[in-house]
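Written out below as structure tokens is the structure these notes cover.
Moving on to subunit A:
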Amino acid sequence: MSEEPVIICRCNDVTEEEIVALIEEGITDIEVIKRLTRIGMGPCQGRTCIPLVQSIIARRTGKPMEEISSPTSRHPVKPVRMGVFAGEEVEE
Partner candidate 1 sequence: MSEEWMSRGYITLEELDGVHPLPGRERLMEGPVAIPECPQEIPCTPCREICPTGAITMERVNDPPRVDYSKCIGCSLCVQICPGLAFFMVHLKEGKARVTMPYEYLPLPRRGERVRLLDRKGEVVGEGVVVMVMTRERSRGDTAVLTVEMAEELAMVVRAVEVMGDE
Partner candidate 2 sequence: MKERVVIVGGGIMGLATAYHLARLGAENVTVLERRFAGYGATFRTGTGIRESFGDETNIWMMRESIKMWKALEEELGHPTEYRQTGYMFLLHTEEEMESFRRNVSLQNSLSVPSRIISPEEAKEIVPPLNIEDVLGAAYNPEDGKANPFLVLQGYKKASLKMGVKIHEYSPVEGIVERGGKRVVKTPRGEFEADILINAAGGWSKLIDRMVAVPSHVEPYKHQAIKTEALERGQINPMVVSFKHGGAYLTQDIADGGVIGGVALAEGPTFDMNPTLEYAIEVSRHFTWLIPALKYVHIVRQWAGFYATTPDKNPVIGEVAPGYYIISGFSGHGFMMSPMATKSLAELIVEGGTSAPLDFYDPHRFERGEFREAAIQMG
């Protein structure tokens, strides 16, 4: 059986390998990693993957976690259906 991939972002199927490859290329800013791999951009809005990526960056760069930035959180902090925001009458 081939080895299972190590999935970091369950929303967009981003693997640990992809993250590590970027870090090894010298890209260690989570803001850049986020936009190049699309971690944190799925429906969980980064709740699962962002801390993992932060700790991978910390481990690989030797920086303390305190120095790894945390991407901002924006409205809506949970995905919201457009029909709900729009205020469409709900068919029961």
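Worth a mention:
In this section, a contact is a pair of C-beta atoms (placed from the backbone, for glycine too) under 8 Å apart; a residue touches a chain by one contact, two chains touch by 3 or more; residues count from 1.
The candidates came about this way: all candidates are chains of the complex that A comes from, given by their letters.
In this text the structure is predicted, and so the values were computed from the model without any measurement.
Every option in 1 or 2 comes from this complex, but the candidate touching subunit A is 2. Residues of subunit A that touch candidate 2 in their complex: 12, 29, 31-32, 35-36, 38, 41-43, 45, 74-76, 79-88.
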